[in-house]
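Take this structure first; my questions come after.
A single protein chain has been removed from this complex, and every other one stays in its place.
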Amino acid sequence: MGGTWLLWFVPLLPLFGAAACGLIHFATLAARKHDANAKGPSGLAPVVACAAILGSLLLSIAAFKQLAGLPADARVIESAVWPWIHVGSLQLDISLVVDPLSAVMLMVVTGVGFLIHVYSAGYMKGDPGYAKFFAYLNLFVFSMLMLVLSSSLIGLFVGWEGVGLCSYLLIGFWYEKGWPAEAGQKAFVFNRVGDASFLIGSFILIKLFGTLDLSDINAAVAGVSADPEKAWWLTVGALCLFGGCTGKSAQIPLFTWLPDAMAGPTPVSALIHAATMVTAGVYLVVRMNPVFAFDPTVLTVIGTIGALTALVGGTSAIFQRDIKKVLAYSTVSQLGYMFLGLGSGAFAAAIFHLVTHAFFKGLLFLGAGSVIHGMHDEQDMHKMGGLRRHMPKTFVTFLAGAAALSGLPLLSGFFSKDEILAHTFAHGGFYFVLWGIGIVTAAVTAYYTWRMVALTFFGKERFDHHHVHPHESPALMWVPLAVLAVLSVFGGALGLPPVFHVVHVLEHWLEPVTAPGKALLAAHGTHELSHAMEWALLGLGAAIALGFAHFGFRTYVKGVERDESVQRNRPALADFLVGAWKIDAQYYAKIVYPSKLVAFVTAVIVDQFAIDGLVNGAGGLATATGNRLKLLVDGSLKSYALWIGAGAVLLALLWMFV
Amino acid sequence: MNPQDLLQLFDERAIEAVRPLLALSAGLIILLLSGVFDGLKALRGPIVVATLLFGGWLTASNFVTQPGVVLDGTYSADRAASAWGLLFVVATLLAWLFSHHYYAEDERPFQLEHDVLMLTTPIGMMLMGGAQNLIVFFVGLEILSIPLYALASFRRSRARSVEAGLKYFLLGAFAAAFFLYGSSLIYAATGTVQLAEIKAIGIHGPLALAGVALLMASLFFKISVFPFHLWVPDVYQGSPTPVTALMATGTKAAAFAFLLNAMFMLPAKAAVLVAVVALVTMALGNLGALAQTDVKRMLAYSGIAHAGTVLLVVAGTLAGDPESGGALHAALFYMGAYVFTAAGAFGLLALLERDGERFTSLESLKGLAHRRPVVAAALTLFMLSLGGIPATGGFLGKWMVFSSLVRAGLIWPAVIGALLSVIALGYYLRVVIAMYMQPASDRDAATQSVRGASAMPATLAAGVCAVFVLVMGVLPSLFLDRLP
Amino acid sequence: MDQLTLITFLPLVGALLVLLTPASQEKVLRAIALVTTLVVAVLGVRLYLQFDGASAALQCAVDKPWFVLPGSAIAVRYKLGVDGLSILMVVLTAVLMPTVILSTWGHIHKRVKEFMVWMLVMQTGMLGVFLATDLVLFYFFWEVSLIPLYFMVGIWGGERRLYATIKFFLYTLAGSLVMLVAVIALIYHFRTADIETLCAQAGSLELTKQLWLFAGFALAFSIKVPLLPFHTWLADAHTEAPTSGSVVLAGVLLKMGTYGLLRFGVDMFPAASLELAPLFMALGAVGIVYGAFLAMAQTDVKRLVACSSVSHLGYVVLGMFALTRAGLSGSILQMVNHGISTGLLFLLIGMIYERRHTRALDQFGGIASTMPIFAFFLVFTVLSSAALPGLNGFVGEYLILLGAFQAKPLWAIIGVLGVIFGAVYLLVATRRVLFGPVTHEENKHLEDLNVREIGLMLPMVVLAVWIGFQPTPFLDQSRGSLDRVMKKIELARGAQSAALEVQPLTTEEVVR
Partner (left out) sequence: MNVPSEHLLFLAAGLFAIGVLGFLIRRNVIIVLMCIELMLNAANLTFLAASRQHSTPQVANLDGAVFSIFVILVAACEAAVGLALIIALFRLKQTVEADSLSEMKG
């Protein structure tokens, strides 16, 4: 498939799908003009959308197979090049490349994407904007595929902002309610802040390497070490790119938009805010691992931010009442883990956790969606309870997902999370602190996960039976749940720890991509773990997971007393944690309101009063002096003659003496 | 001076040079005679037009044949003087056309006297334009001024007209006295009244300098430059509009024509002084106009500002403008454009003013674009030309004035002059805004404008002015190539 | 009749035709105007296709005698020509006008005849400015093109139209009169009025003279752009202008300022522009952020878009005075992009104004549910204006910021801030107009865009997407000219650095 246009069809199919669904939507609008609740062709939309994603999935599998067939060192499939911006010596083109890393991402995006499309067909049925939803969803997959497949940073940026746009559109899908639109706008602005830093990073790369082609840049990084000034620029560039990642993958400074993004429909949260978009940052770091690995301080920064985000995300999820908010903060936390993994140089482990997270978090979100669907849009866990009898299938799959998330032994979450913690531990020195934070967060994760399970599926039924009759979701919704459950349970097989003397499938597969980064890191010392230490770490992880899971389940299986008691006697702590360490409040206080004030000052004081004042002042001055001069001409003959006489004398004197 | 010398003086070339003056005088006399016999009264109009056209034709032929300095060096009819002469004839013709049927019943019987007075002015102007001798200039000055004093107060029934006439007379005579005393001092110092000889002897000593100062004072009075300009608004507003048109265009042009000849008297170091006086005049004129509500008085102030602009050319020459004829070209083209624009503007005001003073206030111009679209369009064109917007003669005039300054190195006066003309556009636009962008007050909207044959000559004249202004803006080569 | 004279004066002929038809037949008047602009648009596209981007020379040049200045015998000629710097703007002017005329169907109902005359005269003025290659002819069109807009804002404008139109006219005129003195000084110094020879020779002037002349030109163009301190007229002019007037003002008239800075600043006085580049980059960058903050505080949606123009044109100036290849081509493309995106924004605001007769932001809300097609177009235009990759805005902005970064990283970073603030005020405005519950009763039953309104926006939407996906053909049109300009800048840079090193020679240099 190399060098042909066929590879282009992987992203283009969803684009055509999006266009088709868009037309279907406008057709329904036209139909609805005559008869208010006419269905129009909107029923067709899910079929078209899912078909497009399926086509893309099949093409991806074909590409994956062809890639696997190639020898290890030449595992690259390139597509035809689309010449985009040519200015003087600068050539910015867009072309697609499938290499082991993007193949993995391809499978995740199209695979999980397809499942979520099927799920949405059921979930969104009856919504007036049914076709519009699928148009946006397909547009999102197109952008994500562009992001994942593009061979140059500029193409990647097209996908990068494209996913930002789709998340804006999808979060604000139910814009009539008002606050989803604000959440969407908040998400877009936060992304834009990240993108601004991303742009500066891209300028630095052009300044250093003259091109944005990723493979060329990765190859040229080694040559930079000679020139200290260039090295400094490369470090700044890497940090800028990472700034972009924090915006997209909701890391510490720019993460507060993710919890608000829950205003969008749940499949959106599953697809965008769990499986694909938020992982873009991780993908970027792994894709350009030499650039980030060149300067160890960059990795330390990434690791620290990852750990801190994990901690903040995890602790904020403990007392959340809204089931989707719990999962949102959990996503922030798990992403923190991935960046912690990247920080300690374990690129393959980060991708491994990314994949497993896509499975179990996607599952949990869809499960929560099915719960909400069953509970007629009720999201508050304090008004649920004992649903396991009403939704057995959702319950079982949700259980699998929760187990994987909390890192119970032998499940996918356990292996991927512990591998990251192992690598962090192996790194030693300052990373011990990060490892400590990681362990604490693992405990907290287990606690809030099983709190959620307990509050939702166990204990007293706290909902009002007259209005709410929970029912199991239709097949269209629980089949994807089942598939994801299987993947969450057996996903661990992709990357068993070395102690099991089985090849780490993913690490081996990603070897050609991560090799340059690893080589640069090796220059700063290799880190190996003895077998005994590994067994100890595995044991410790399993113990913590099981312990805290049990602790969390036990306290909440009876009901919400624990929450209420904390609310009563430690309100400050509860409020602090629910508000995600009050960071968002700080943003409003420190940035949003002051900027409104500055806007007011510039518009009224500086602009209208000062600058415009000067302009109008000049006009006013002219008319004022005009009026005063008018008095000079007082109509009296005498004064005119006086002026003439004085003028003549003045002229005479000036000529004689000047 | 016996008869032979007289004949020898009036040789063939002298006759040719003086022919236009003779033609105009003959026409004047015929016009006077036509008044005596009732039958010939109807011929009044055609006689005036015939005389002016014939005089104009003769001046044009002088322009080609260039008789040069004649009559023992007292009067020259070279290309410059002929060009100015042509301008004077045109100014008078336009003013006369606008005065056609302008006056109400009580002045109509004196229409003949009005035309006689108006016909004498070009003779005076030509003498001033061609004068190489102080006496000739003085005679020309009086031949021009005295009829204007009478014309200014022609509408005896209106207090304003009489006030304007008397003011103009008294201050005019006052200035003429200054001129006389100045030239007498120069004569005392140099012993001659011939410009050429004065130039040869040069201006030295306090007596001569005082003389030149007084002389210049009277010239500045005529041009209406800064310290001497206060009379202009009252006189222009008071006198009948066609007479104002003649005053604004003709007299200024004549005064400038002589100033350019007498410029040598000013010391070179006076360049900065003249530039300052010119800029102050522009400022006062523009700022003064900004405060006006009456269009006619506003145009008076704008006339002062334009006089200041042309004076800049004198400053430029004194400061050493490398181009030889620079000042003349600039002044001639600028005044040419100004004659057509100002005559047109005043003419249209006269046209609108048919029934009393009411029509010259800005308030009454509101919504004119609906009632009289053609008049409004022409007035807008004149306003833009006064403002110096391209595609009108005014722009190229301004261009040449500023280029003479820039060539002479006076960059900052040029920039200040440019910015002052922004103020000018402030009030010119006010007229356009009134006509196009403000609704007519109900009282004005009701009055029907005077239609019919009687307005024909005025509209013809306005049309000619508009065409000339546009042609001087878009195709200036027709005029520029013919500059002396 | 050669091509450029035809394309420049055809609108004037159309204006005369309109003048001749009686004012009562509005349909005929509009038809004539539309047909004329369509023919000009076709000619414009033909010119675009014929244009060879690689060559730096003036193409399809026209050279006829006009008049000779007396005394110094300097021949002022009627010279037209198009080159890489002006081709995009000429074509945009030609292509944009039919859309503008079509949009007048909706909002111009009184004195239609005069409006069409002024609109066509303006097109001649604008085309003249971009095509003139004789300095006097350029100045001629530069001031004449002011008058039509003056009348349009003054007669068909909003409540404070008189204040706005006087302010706009006198402000721009003050600048152009100062430029007049510079033009005269330049012409009389070099004894010629031909822009091409002046561009070649002006570099030879010594630096202080070049700086003064550059200052004279740059003042007039900065007012027109508008650059930061001189921008206060823009918001008033836009708010009070009729929709079609705003579209033309934003789409083309502002670009005369940036085109002037390019032709008479960077190209004519490379040394002076090199000297003043930091200042202009600073004004551009600060202008971006300042304009964004201005827009955030506006309550009138049209005034908001006007302030966004200040911000967008800050980009153009930032890119231009980076004096790098990417910056220059980015700024030229951004001139076109801004014309399209802001033009569309004004059209949309005009459409909503025609329905609700108000521009106050708080009067809207939830329009998306009643007018989905309008919502689609508004979101599309906002995204193009906020430089979403894949649409036209991004290509221009990316090149500008890259160019600026290569020259002065600090100003580029401030410019990148503009990307964030730009998104903020545009999205906040969109949300307040489109999203949220329908609070006002009138918004409930607004009828959506009709076929005419969609039709007139389609060409610009297609152009926006085309430039977004395939910008290279548009960028290549100015390749030849920009290479020429860059050579001149490199020369000036060499001279500048040589001048800097005038200190005493170090030992080893002496030895060598």
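A, B and C are the chain letters, set down in written order, and residue numbers restart from 1 in every chain.
What we mean here is this: a residue touches a chain if its C-beta (ideal position, glycine included) is under 8 Å from a C-beta of that chain, and two chains touch if they have at least 3 such contacts.
Owing to the predicted nature of the structure, the values given are computational and were not obtained by experimental measurement.
**Student:** Under the definition given at the start, what are the shown partners of the omitted chain?
**Tutor:** Hidden chain, whole complex, touched shown chains: A, B.
**Student:** Who touches the missing chain here, B:34, B:76, B:153 or B:438?
**Tutor:** Of the candidates B:34, B:76, B:153 or B:438, B:153 is in touch with the missing chain.
**Student:** Which listed residue (B:54, B:181 or B:264) would be found touching the missing chain in the intact complex?
**Tutor:** Answer from the full complex: B:181 touches the omitted chain.
**Student:** If I consider the whole complex, including the chain that's not displayed, which of A:396, A:496, A:540 or A:641 touches that chain?
**Tutor:** Of the listed residues, the one touching the omitted chain is A:641.
**Student:** Footprint of the hidden chain on subunit A, which residues?
**Tutor:** Residues in contact with the chain left out: 630-631, 633-638, 641-642, 645.
**Student:** Considering the entire assembly, which residues of subunit B contact the chain that has been omitted?
**Tutor:** On the side of subunit B, residues 134-135, 138-139, 142, 146, 149-150, 153, 156, 159-160, 162-167, 169-170, 173-174, 176-178, 180-181, 183-185, 187-188, 191-193, 233-234, 237-238, 291-292 touch the unshown chain.
As a working rule, only the chains that are shown with their structure count from here on.
**Student:** Take the average of all CA coordinates in subunit A, do the same for subunit B, and state the distance between these two points in whole angstrom.
**Tutor:** Those two chain centres are 79 Å apart.
**Student:** What whole-number Å value describes the gap between the mean CA coordinates of subunit A and subunit C?
**Tutor:** 37
**Student:** From the mean C-alpha coordinate of subunit B to that of subunit C, what's the distance rounded to whole Å?
**Tutor:** 43
**Student:** So which bits of subunit A are touching at least two other chains?
**Tutor:** Residues 619 of subunit A each touch two or more of the other chains.
**Student:** Name the residues of subunit C that each touch 2 or more other chains.
**Tutor:** Counting only residues that touch two or more other chains, subunit C contributes 170.
**Student:** Show me the residue ranges of subunit B that touch subunit C in the complex, using the header's touch definition.
**Tutor:** Touch list, subunit B to subunit C: 323-326, 329, 333, 384, 389-391, 395, 398-400, 402-403, 406-407, 411, 414-415, 418-419, 421-422, 425-426, 429, 433, 436-438, 475-477, 480-481, 483.
**Student:** Give every residue of subunit C touching subunit A within the complex, in rising order.
**Tutor:** 167, 170-171, 229, 231-233, 290, 293-294, 296-298, 325-326, 329-330, 366, 368-369, 372-373, 383, 388-390, 394-395, 398-399, 401-402, 405-406, 409, 412-413, 416-417, 419-420, 423-424, 427-428, 431, 434-438, 470-472, 475-476, 479, 482-483, 486
**Student:** Can you check the complex and tell me which residues of subunit A touch subunit B?
**Tutor:** Per the stated touch rule, the residues are 619, 622-623, 625-627, 629-630, 632-633, 635, 637, 639-641, 643-644, 646-648, 650-652, 654-656, 658.
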